[in-house]
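Removed: one protein chain of the complex. Kept in place: all other protein chains.
Moving on, here comes chain A:
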Amino acid sequence: MQFGIFTVGDVTSDPTTKTVPTEAERIKAMVTIAEKAEEVGLDVFASGEHHNRPFVPSSPTTMLGYIAARTSRIILSTATTLITTNDPVKIAEDYAMLQHLADGRVDLMMGRGNTGPVYPWFGKDIRQGIPLAVENYQLLRRLWREDVVDWEGRFRTPLESFTSTPRPLDGVPPFVWHGSIRSPEIAEQAAYYGDGFFANHIFWPTNHFQRLIDLYRRRFEHYGHGSADQAIVGLGGQVFMRKRSQDAVAEFRPYFDNAPVYGNGPSLEEFTEGTPLTVGSPQEVIDKTLTFREKFGDYQRQLFLMDHAGLPLKTVLEQLDLLGEEVVPVLRAEFDRLRPAHVPEAPTHAGLRAAATGTLEEGTDLVEAAR
């Protein structure tokens, strides 16, 4: 089981002090947060990609490449990479380059993006979101897997004798997750290829995402990648912790009440009741996160949203200490104990390389090989 954090990279006013970080402060804070994530023993740091204010991470591989140089163990990922508006050729090249620099500590999560104007800014049409995701991703896969590609599609200029450079590290493309909030087509896409499926279920109720993940698992089995319970599932979560539950609620409430996504709507209590948000003690976070397994089955990756809504960097780093010291070790042990032997871990570069070259000895655990 992998545990990590994902960040949207929003520049938001701290409602308690009315201060807004500069873009430079926010970008550097994201790097500090990624380094801290590795320090406290997390497995994954994932950055969003946005091309509109108030978000700063428009250039994820620049940031992840920099973080790669300052870390040694943590997997660098995205949440999400815009498969609709980015040129798949550029995605293929950027992330293969990052793979080499990060010694394989790279995977990606594909997403469509739901901000209407971003599409025309990149010459695309949001109404073509699903066809763009389908065609672009199919081309991306070929660019990583075939040395020379001839290709023609609906959405970009044709390719004749094209080789995407550099080639993926060790000839092993990065593992890909597909993120979706509501589209069964994307669950179907992830299942078809045997890729991972990530349900960012932080803002919506659980039952909605159960249907998406059930569909993905069922179709993963249909397409012959393994049994439904062996499909590769990731989930989002959102927590705020203090040692004492009431301290967490009192401190987080102004951030909740003014948050760009849900502020001025439901109360903190209603939102924690209906969504994965947990505001309380580390033990409450542990208890709630374990219920995800009961609802979605054994899964492979849990990412938490920690730095948003104007929370100051100092607070976020304290949260990461609590997450790394008190929450994740317990969750890791519990999930490992509960997971049946035939359910795989999330793929890593080393594991995929070993599987591809057949060097994996009989019975060797893929995750151990990865380490």
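We adopt the following convention: a contact is a pair of C-beta atoms (placed from the backbone, for glycine too) under 8 Å apart; a residue touches a chain by one contact, two chains touch by 3 or more; residues count from 1.
Just so it is clear, contacts and distances are computed from a predicted model.
K.L.:
Name the absent chain as its UniProt record does, using one of the following: "ABC transporter permease", "Putative repeat protein (TIGR03943 family)", "Heme-binding domain-containing protein" or "Oxidoreductase".
P.N.:
Spelling it out: the chain absent from the display is recorded in UniProt as "Oxidoreductase".
K.L.:
Based on the whole complex, identify which of A:E185, A:E251 or A:E326 touches the chain you can't see.
P.N.:
Spelled out, the listed residue whose C-beta touches the missing chain is A:E185.
K.L.:
Using the definition of touch stated at the top, determine which of A:E38, A:D107 or A:E135 touches the missing chain.
P.N.:
In the complete complex, the chain left out is touched by residue A:E135.
K.L.:
Tell me which residue among A:Y66, A:F122, A:F162 or A:F203 touches the hidden chain in the full complex.
P.N.:
Residue touching the chain left out of view: A:F203.
K.L.:
Just name the one of A:G41, A:G274, A:G297 or A:P312 that touches the chain not displayed here.
P.N.:
A:G274
K.L.:
Which chain A residues would touch the chain omitted from the figure, given the whole complex?
P.N.:
130-131, 134-135, 138, 154, 184-185, 187-189, 191-192, 203-205, 208, 211-212, 214-215, 219, 223, 261-266, 270-271, 274
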